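For this depiction, one protein chain was excluded, whereas all remaining protein chains were kept in their positions.
For chain A:
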Amino acid sequence: MSKLHVRLLAAVLTAVGLALCYYKVEILGLPLLPTEQAEVWTVEARIEFKARRDTAVKVQFAIPRAPRGYTVLDENFVASDYGLTTDDNGLRRQARWAIRETHGWQVLYYRIHLAKDPAAEASPPPTGVVMPVEPQSLPEPLQAAARGLLNEVRSKSADNVTFAQALLQRLNAADADSNVSLLRQDITGPDDWARRIVAILREADVSARPVYLAILKDNASRGSLTPWVEVFDGDSWVDLNPSSGETGLPGDAIVWTVGSEPLLEITGGKNGRVEYSVRRHSQEMTQIAEQRARKMGSRIMEFSLFSLPVKTQNVYRVLLLVPIGAFLIVFLRNVVGLQTFGTFMPILIAAAFRETQLLWGVAMFCLLVALGLLLRFYLESLKLLLVPRLAAVLIIVILLMAMVSVMTYKLGLDRGVSVALFPMVIMAMTIERMSMVWEEFGPVEALKQGFGSLAVAVLGYLSMSSDYLGHLVFVFPELLLVVLALTLLLGRYTGYRLLELWRFRGALKG
C-alpha cells in the first residue's frame, strides 16, 4: 500500500520537475548545457550637438522597436542631467531627451544589446495606427521624368513588388537614359537615393517608405545607418535593396527606424550629428535567456534564483548541490552497502573539498585525521570523561587546522590556508568515532571505514564539482524534485545491497 503511495508520489514529483524543466528549456530557451554561448551585439549611437545658450534643449531620436530575429537584452540611455521619455506610436519609437538649461558641446548615448534569436518576431504595429502620409516631394521637372519612366516599367510588372524591382533595375542600370540620368542627377548619398526612390514610387501610387538599417558588423565605429526601401504588397511590407532591387534585408542587420521623418531632431541646438558603432561579444546563454524571460514577463523567472542578490546566488550554487551528494550517499549506503563514519559526514567533507581543491583537500584531511588520532590515543591514557574528551579533540583539531594553515602559508603554499574551511566539529567527531572503531575492531576496520568515508567524500566531490550538474540544479532547481522522487523510491527499495551479494556468497556457493 505504502509502496504504491510512494510510487505515485514519486511519479507526481518527477512529472512536475520535468514539466517545469521542459517549459524552461522550450519556452524560455534556458540552455541545458552550461557552456552554451550566444553572440551579443551592442549597437551604440553617439549623438553630438552644440547647445545654444539660455534656451531649453529638446532632442528627439529614433530608436529601434524590437527587431525581427533578435532579442533585445538591454537598452541604456546615457545622458547626464537630461530628462528622458520614450514613446512608440506602433511604427516608430523615439527617445526624447530634454533639459532646461545647458551650453557647449553635448554628447548623448543610446545603447542597445541584441542577441540573435530566430524565434523572435518583430513586434507587430498596434492596429488602428494610420501610416503617416508624407507629402509629395518630387519637384516639377523630375515629375515628368519619373512619369515617363514609370510608364515604361508598368508594362513589365505584375504587382507592386515586381513593379518596384523593375523600376530599381532601371534606375540603377549602368546605361542610363535621359530620364534616369535626370532622376539621378542631384543625388548626394544613399539616404537621398532611398528617399528619391520612395518619392518616385509614390508618384505611381505605390505605398513605399524608406527604412534605416543598422548593419551588425563587428568593430564598426563612426558608422551611419544604411537606408533601405520597403514596398507594401497588399499584405505586408517587403524590403528592397535600393541599389539592386533584391528583396530582403542584408544578413546581420536590424531595422533601426521606419519612415522618412528625420532620425534626429534637435531644438535649442545646432550641428547635430549621430555616429553608430557596433561591437560583438559572446555571453552565456543562461544570462541571455534569463534576461529575455524577464522581458517576456515570465512569472517563473520572476521567482527564480536569478532574482536573488549575486552573493546569495553563490551560496545557493553550493547548497543546491548538497541534495545530489545526499542522494549519492543514499545510493552508496542502501544500494551498494558502503559504511561511512556518520551519515552525511562525507558530503560535508566533499563540500569543503570544493574550496580546497581535491588533492589538497584529501592530503589535508588525511593529515588532520592522522594527527588527531595520535593525540586522541594519548588522551585515552588520561581516562577522560566523554564530553570533555570530545571537546578536547575539537580544540586540538582547531589548533591543528591553524597550525597547518600557518605552516603551509609560510612555505608559500597558499592552498593550505583553505584548511580552515573544513567543518571542524565533523572532523572532531570523525576522529573520535575512528578511534573508537580502532579500539573496538582494530586498525584494519578503522582504516577500512576511514578510507571508505574518504572515498565517498571524493565521489561526492566529483559529482558536486561537476559544472554540468551545478548548472542544471541552479538553472533548473525543479530537477531536485526528481532527485527527491528517486530518494523516496530508494527509501522503499527492498532489493539486496551490492555488498550483500559478497556477504552471502557462502549461501550462493552452497
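By definition in this document, a contact is a pair of C-beta atoms (placed from the backbone, for glycine too) under 8 Å apart; a residue touches a chain by one contact, two chains touch by 3 or more; residues count from 1.
The definition used in the following text is that contacts and distances are computed from a predicted model.
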Chain not displayed: protein name in its UniProt record ("ATP-grasp domain-containing protein", "Fatty acid hydroxylase superfamily protein", "Carbohydrate ABC transporter permease" or "SCO2522 family protein"): "ATP-grasp domain-containing protein"
Among A:334, A:405 or A:463, the residue in touch with the chain that has been omitted: A:334
Among A:22, A:409 or A:493, residue touching the chain not depicted: A:493
Positions on chain A where the hidden chain makes contact: 334, 337, 383, 385-387, 436, 440-441, 491-497, 500-501, 503-508, 510
